[in-house]
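Please read through the structure below; I'll follow up with questions.
The complex appears here without one of its protein chains, the remainder shown in place.
Labels run A, B and C following the written order; every chain starts at residue 1.
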Amino acid sequence: MAVARPAIYLIPVGGIERQVKKMAHPGYVDEKEAVQKRLRRIEGQVRGLQRMVDEDRYCIDVLEQVSAATRALQSVALQLLNDHLAHCVADAVKSGGDEAKAKLDEASEAIARLVRS
Amino acid sequence: MAVARPAIYLIPVGGIERQVKKMAHPGYVDEKEAVQKRLRRIEGQVRGLQRMVDEDRYCIDVLEQVSAATRALQSVALQLLNDHLAHCVADAVKSGGDEAKAKLDEASEAIARLVRS
Amino acid sequence: MAVARPAIYLIPVGGIERQVKKMAHPGYVDEKEAVQKRLRRIEGQVRGLQRMVDEDRYCIDVLEQVSAATRALQSVALQLLNDHLAHCVADAVKSGGDEAKAKLDEASEAIARLVRS
Partner (left out) sequence: MAVARPAIYLIPVGGIERQVKKMAHPGYVDEKEAVQKRLRRIEGQVRGLQRMVDEDRYCIDVLEQVSAATRALQSVALQLLNDHLAHCVADAVKSGGDEAKAKLDEASEAIARLVRS
């Protein structure tokens, strides 16, 4: 089975051409709308935080909303990671060889970053 | 020394009148612009995440940016908490009595929420 | 390829017969001595904490050692998880079918517990 390999595109990021990995089918492709909906809600939470600070709201109440936004971001991360394991990593494992090991190592590093952040 | 007590206002939140605590001098009052700057940057990071998902960027690259936004939110939380301890809690402790104990307990709960999120 | 399925044994745990999953080859089988060495060191850290408390050592110094022990436990968790993905989950993915999905879901739940603890 063919592993989805990222294509390398040159796309302008902030006016500067930069190499980025764009994929035909990232792990989250079937959940894209759900992920975007979560991210828009988190953007709303962060704008809500700015309003709270602007209104001199009580520190502890602001902190509670920061914790809520942090948890929401962690949930997005867990969803992306699950999709990645179930698709990108699983496909690489079925293909076997170096690609399998590389994808497993990369996933482990992402999990470590997540646990420590 | 007078403890800064939050005033209770009725302000409309999402169309519903809701009691919120607004303070003349929240702990972060002197850092307000710095906090807002951080929050605006985090809002930009979350919008950047939506662009990445829209462009089918590679899962691991998206995850890395989610971790960065999470760490940025935690830094805001730590700043708010420090300001809260150094002002609101410190003022209550100097005044003593029940207010001091209440503020210390409230801060402890906020720290626990932060550690567990 | 055969997936390593856990055998169900009845072993006495604290005097009560309890079903536990023992495996011929858990994911960490090749790293067993390394894992045990880390766990013995953590046990030593926790005993060191008891000594510090017994000696009335300064709160912040005790807290620093608690953070060190927590990070050490997280490192063990990450190692166990990596071994689990690279062996148990990878084997199930190669076999395919329901077992693959079950193992991926189970791993996702373990990652979520880890991120939130």
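Basically, contacts are C-beta pairs under 8 Å (C-beta built on N, C-alpha and C of every residue); 3 or more make two chains touch, one makes a residue touch a chain.
All values derive from a computational prediction rather than experimental measurement.
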Touching the absent chain when the full complex is considered, from B:Leu39, B:Met52, B:Ala69 or B:Leu85: B:Leu85
Chain not shown, touching residues in chain B: 74, 77-78, 81-82, 85-86, 89-90, 93-94, 100-101, 104, 107-108, 111-112, 114-116
Touching residues on chain C - with respect to the absent chain: 6, 11, 20-29, 32, 35-36, 39-40, 42-43, 46-47, 49-50, 53-64, 66-67, 69-71, 73-74, 76-77, 80-81, 83-84, 88, 106-107, 110, 113-114, 117
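By definition in this document, only the chains that are shown with their structure count from here on.
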Whole-Å gap separating chain B and chain C, where each centre is the average of the chain's CA atoms: 34
Overlap residues in chain A, where contacts from two or more other chains coincide: 74, 77, 81, 107, 114
